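Apart from one protein chain that is not included, each protein chain of the complex appears where it belongs.
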Amino acid sequence: MIENGFNRRNFLKVLGWGGATVALSGCGNTSVEDGREFVTSYAETADYIIPSIGTYFNSTCAQCDAGCGIMGRVREGRVLKLEGNPESPINNGKMCGLGQAGVQAHYNPDRIREPLLRNGDRGEAITWEKALELINEKVGSVNPENVAFLTGVVSGHVKALLNNYLDALGSGHHYVYEAVAPSVVRASNKKAYGVEMPRLSMDKAKVIVSFGADFLGAWVSPVHFSQQYARFRKPDNGERGVLVQVESKMTLTGANADRWLAIRPGTEGILALGLINSLAAAGLPVSEDVAAAVGEYTSDRVSKDTGVSAEHIAKLAALLKERSPSLVIAGSAAEGYAHGSQNAAAIALLNQVLGNVGQTVEAPSSVPFPQMAPSTGNSFALQSLSDDMAQDKVKVLFSYGANPVFTAPAFFKLKENLKKVPFKVVFAHYMDETAVEADLVLPLNSAMEDWATLMPEYIAEGAQLNIRQPLMEKMYPGTLGVGDILLAMLKQRRPDEYNDYEDFYSYLRSAMVSNKDALGGADKDDDTFWETALSHGVVKLVGEPVNMTGSMSAAALVVPAPFAEDATYPLHLIPAVSASMRDGRNANEPWLQESPDPLTTIVWDSWVEMHPKTAAKLGIVEGDIVEVASKSGAIKAQAYLFPGIHPDVVSVPLGYGHEAMGRYAKGVGSNAFSILDPVFDNETGELAMHETRVKVTKAGQRVIIVKDEGPAGGSQMGRRIALRIPSNKVNLSEEV
Amino acid sequence: MSITNLLENWSDFRHQHPSEDRPHLEYKWAMSIDLDSCTGCNACSVACYAENNLPVVGKEKFAHGHSHHWMRIERYWDNDGREFADQGAQFLPMLCQHCESAPCETVCPVGATNHTADGLNSQVYNRCVGSRYCNANCPYKVRYFNWYDYPTTDNVWPAPMEQQLNPDVTVRGKGVMEKCTFCVQRLTVAKSDARTEGRLVLDGEVQTACQQVCPTGAITFGNLVDPLAKVGKQWMQQQVDLNKDKQAKDAAEDAVKLRGYRILEELRTYPSVMYLEQLRESAI
Amino acid sequence: MEKDIREDIAWAQINKDVLKSLESPRRIYWVILLIAIAMVGVAVGCEIYQYQTGMGVANKNNSHVWSLYIATFIFWIGMSHSGTLLSAILHLMHADWRKPIYRFAEAMTTFSLMTAGLFVMVHLGRLWQVYYVMPYPNERWAWPNFQSPLVWDMFAIATYLSSSVLFLYVGMIPDLAICRDNIHAGWRKKLYTIMSLGWEGTDRQWRNFRMTYLTIACFLIPLAVSVHSIVASDFAMSNMPGWHVTSFPPYFVAGALYSGCAAIITLFIILRYVFRFEEYMTLPIMRKLVRLTFAIAMVWTYLNLIEFASVWYGHDQTAKDQLIFKATGPYAPYFWAMIFFGSILPLMLAFKRFQTHLPILFVVSILLNVGMWLERWMIISPSFAHGHYPWAWDHDQWPSLIQWGMVFGSFGWFTLLFMVFCKVFPSVSMYEVKEMVYHRSLAQKHKPAVKGDY
Partner (left out) sequence: MSTRHLLALFNDFDEAVAAIADLRAANIKGFHIDDLILKSPIEHPEVEQVLGDKPVNVQWFTLVGATMGGLLAFILVSAAQGNFFAQLKGGKPIIPLPPNFILTYEMFILGGVFITILGFLICAGLPAKRSPLYSAKVSEDQIGILVQGDESAVAAFKAIFTKHKALEIQEEAAK
């Protein structure tokens, strides 16, 4: 499938000279007939380009930060479809819908095609030379202390270049921002196990209890976890794993659970401690400090606090005790409160008590090149940046891989703070909300046109360096890769060091080749090493297993009592992270907009999920436009009645409500980020995403919700369509 | 010539399908979908959009029911009056069932939809006049009509989005019925490659787009005639017989059940897609 | 008792009265014609828009693949059946009261078939490929699918239309000869001369004419029954709940005769007024017609109930759900309106005082047809809204104005054709009225006074 011994440069040259017209003209395009383009004979192309035969090139997906390997089908110089790269241990040839839509990011009609300089309210096209000169001038004219970089997750050689640039400046700040990230869990894991992201071996677990971790949908590395999940559900011995999901709003993972437990928001830690209590009572050996810490969490009290029935607590405890090893995961629902760290710690304690650490919670491998290890982000970073900007500490701001104007809650006042920054450079694919605010917009290559190396945060086995390579010739000559831009900027600062590199590609190749011994290419010559790496799309590294601790103390563990009722804002708002919309960065890809939300089947809009009981109390029926108001703001959306949500909770999906970005994203739904309250995690200072309290009122209008589900709702009306059977009635081990 | 043909081959012309005595010879493409593995993530549906040039119709047309998801994920609740759907949802990937005795085929006035020798339910776009009788008669409602001329509709494939279109698959104009083809363009290539080498397509050699992408591997696709094919083994193990409208195992009162079934089998459509029932643990 | 027609009416007078209709109708004729043309204009506009944009503008969708076009198609096919009833069945039964009114009923048959045919085309997603449905020899040996009820429809309708046109024409030849003999100038003279084929009323012509007419009449009866049962097969042959009903063919035939009779009442009243046919389209004939309509209404009611009962009594839960949905869901108002207009309202026709009250009959006959139109819609849309597969249910999709415009325009199209026909050809059969008068006067001469109506 993958051609091994060809010369990558030639391929691009072919595309550049002969193939460019092919690449741009496409199939069935009449522009040739119009005389706008030339007909090119295929007779002279390279031997691996056979008309009508697709060739596959490996690369790395850029739709989220999980770092799945992809394999692009290239035909007649155009990338047509992405498949999973079977050689990547993360996704083993599989993909998600979000990843599939990567081609739409590439061919998106709303991409920016040349550098734009602000001129009043308009962007004026300028040349790259001018843009880079401007950057040089602006950066040179301010104190390096006042230069800041805001990025999303960065890793690999781009990160190395970025760090080198910051070094070269002598100062500069790097804020790594992720709007939706398991930051609290990372911190809590660090405390409990000594690593931020331990390896979760779901396939070894017999029971998984997930406290709101949507690992099948949008949590950390969903494609990888989905495969693990499949093996967990159907292992070779036929002992089907049991998934219990504890959360206040059903996620995709919750929808696949054997038992979905609706928990009062914020009481996840109480339930975890209650489970330890029940387990101890059932005879599971626990240390004294733990026993002391959980002593007061009797089943009755826990049931009262959490709303989970004592029966289910008992059953769950029995199940955990009986079937070992198990795996307990703390997800965004547990961490999204002011006491999120405590919740996560209680859950980690449960794992420890169950003896899962070392069994299903395993040590990841160390990374041989720490300078390329991923910098994971959090919302605290944005908050710091925002504060810095408010205090006029930022004179030149670079933004890459983030759209903070969209994802920052209104109380951040980010837009106003940004106005205080005299020169804002945004690296962007689209004119998104942040790019609109920029002084200089630098158009980026799409992930199908770009060179990069990436190191994902969650790696399935060992360590690995993913390679991203162009799958086709650039669509627009006016775009550049982020590596190229950084390299050009470095050339301004450290010309001696970097002037040898013509472009990022040559830098990357030379950096890789010069380290080939460490990259597993000791026995190969340079070209062979490089081409092998490219054709595999992933370089496996040898890393040492990190030491993990599994002995956290329960002494300091205090989980607060459940929330008190709030008469003005009686409901909790859960901003839901859906598998396709995430934080909204892919909202301009129409496949994702048209792909129904798995649980509500709604398309092309946001909605307010609420329990039918809650709706009845408020006199709301499906399709009512409701106003969801918090202390920090209000949004309007259509109401959707949903049997998978706690009656005290309403949920609005994130990622909708763009005011810019492109034709498919703009004006679709409303932005739930904007109304989040300024509540932060006690320990990490992270924004507590689930802490916002809201009131819901009817806005008077009613619409027919645009969704795939028909008037029968989720009912099969007694017809045998989707069937379900108790697992003890089936012998899985006999199945093929 | 034709009369002689009629007389000579009369018994051939009178043979019904599906029948035990006239099995498929080389290929019978079939699928099985494990609902216990399916997580409802929609990857298959998006992959189908990418592979088969399905138009994105936009909110307004979606609201009118003009969507084109050949592979659609249905989500059912089974809370029977309980406060919560506390056993989760039932996700069902619904695609053309490629019925052996397809109700859509008989009613097409122009013969645009046929049963191929490989057991596919094929749709000839060129021939279709758009009477939509096939969809009227499809119990699964998995046929999708081109209500508009999507290639020329705004924002369906705005330049350069049309460059993503798969050249192996036709872009359908208005007034044509379309549906899941089991990625026939991939099957054709695989078959032709195999024929060049003088053999049949091997199991795993060809995958449908939905199967290839599925993160949990819930979808198995293959040649039911091939004794080595996983799909055939699954059908066999689950005792689902392609040629029956009522499976013998359903009448048996065994303690251990087999979970293979076909949807609306009682309508005698003989679907080529077997579903495996979703499982739920009773201990919790 | 009141007579169907005056026996002493002079034959020359008959000629004169009828021929007058070809030349000087009341002014309202032109008003009707203009309105009809305007209505056709609406439909043409809708079709052009739909043709260019795609079927989506009709507000159908993947659940509701069929809608008003097919409902109206069946409606018009149904309308056509009463022409056959009056001319063929009553001809075989020697019910001579049919004679003054069968000609326009036959014309109605022809024109409603022509209207129905349009709906098949308008319904197609690719109208420009409509010829694929016809069996024509071609180098690819590509034939239509003869298994499809739509192809049976095509055959049946083509047969029915051509047979009806021939029947209408053959039956008109003696009258065309009269026109030829009495109109002496212009294109009409040429037209009638050519069309009357040189008819002279010789005994040989009459002899063969009678046999031909009888034979075709015999053919037309089973043909008419087969046409509507084949249309019923479009539904009964499919597996949609609510369609897959054994009693559909007779039910459709009864419905067809019913709506046709109601339409004849309407047109009777219009023609009687517009062309001053009071002497021929008399109230006693109307009374017979109304009684016939009433009887058929009751047959239809029975079959309707039988259909519901068999669904209700059967084991097919899906069909049962569908029936309940029809009666209680969003289509309930239309469903009950159909029951009211189709089964309750015709009870009025049983009362003698209404049987000849033309204004009331005019309104009632139109309402009966509204009921029958609703029946067709109630067969189609609720089944699509609530079929086998709950996920694909769609209770919200309503036909767009484009569809309504086309339905509206079809009435204009029909009226236009019909009115033009009545102006160009004698809409009352002169020679048969003469026969009627002749035989009645013979009977008068040779028998004691006949009691009661015929």
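By written order: A, B and C. Residues from 1 in each chain.
In the analysis below, contacts are C-beta pairs under 8 Å (C-beta built on N, C-alpha and C of every residue); 3 or more make two chains touch, one makes a residue touch a chain.
As the structure is a computational prediction, the values presented were derived from the model and not from experiment.
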{"item": "Touch partners, limited to displayed chains, of the chain removed from view", "value": "B, C"}
{"item": "Of C:Ile35, C:Ala95, C:Met134 or C:Val170, the one touching the omitted chain in the full complex", "value": "C:Val170"}
{"item": "Contact with the hidden chain (one of B:Thr116, B:Thr170, B:Gln185 or B:Gln239)", "value": "B:Thr116"}
{"item": "Among B:Asn79, B:Ser101, B:Thr170 or B:Gln185, residue touching the chain not depicted", "value": "B:Ser101"}
{"item": "Residue touching the undisplayed chain, where the options are C:Thr53, C:Thr212 or C:Ser343", "value": "C:Thr212"}
{"item": "Those residues of chain B which, in the complete complex, touch the missing chain", "value": "2-3, 5-6, 9-10, 12-18, 100-108, 111, 113-117, 270"}
{"item": "Residue numbers in chain C that touch the chain omitted from display", "value": "10-12, 15, 135, 141-143, 145-148, 151-152, 155-156, 158-159, 162-163, 166-167, 170, 173-174, 177-178, 181-182, 197-212, 215-216, 219, 222-223, 226, 230, 431-432, 434-435, 438"}
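As a convention for this text, only the chains that are shown with their structure count from here on.
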{"item": "Arrangement of touching chains [line / ring / star / complete / other]", "value": "complete"}
{"item": "Innermost chain, taking as reference the mean of every protein Cα atom displayed", "value": "B"}
{"item": "Greatest separation from chain C - chain, by CA centre", "value": "A"}
{"item": "Approximate Å spacing (C-alpha centroids) for the pair chain A, chain C", "value": "65"}
{"item": "Computed distance of Cα centres, chain C from chain B, in Å", "value": "43"}
{"item": "Contacts with two or more other chains, residues of chain A listed in rising order", "value": "704, 708-709, 715-716, 719, 721"}
{"item": "Where chain B touches two or more other chains at once, by residue number", "value": "67, 74, 264"}
{"item": "Touching residues (chain side chain C, partner chain B) in the complex", "value": "53-56, 59-66, 123-127, 129-130, 132-133, 142-145, 147-151, 154, 234, 237-240, 384, 387-389, 391-392, 394, 397"}
{"item": "Residue ranges of chain B in contact with chain C within the complex", "value": "61, 64-67, 74, 94, 103, 106-111, 127-133, 135-137, 139-141, 143-149, 174-177, 264, 267"}
{"item": "Complex contact set, residues of chain A against chain C", "value": "704, 708-712, 715-719, 721"}
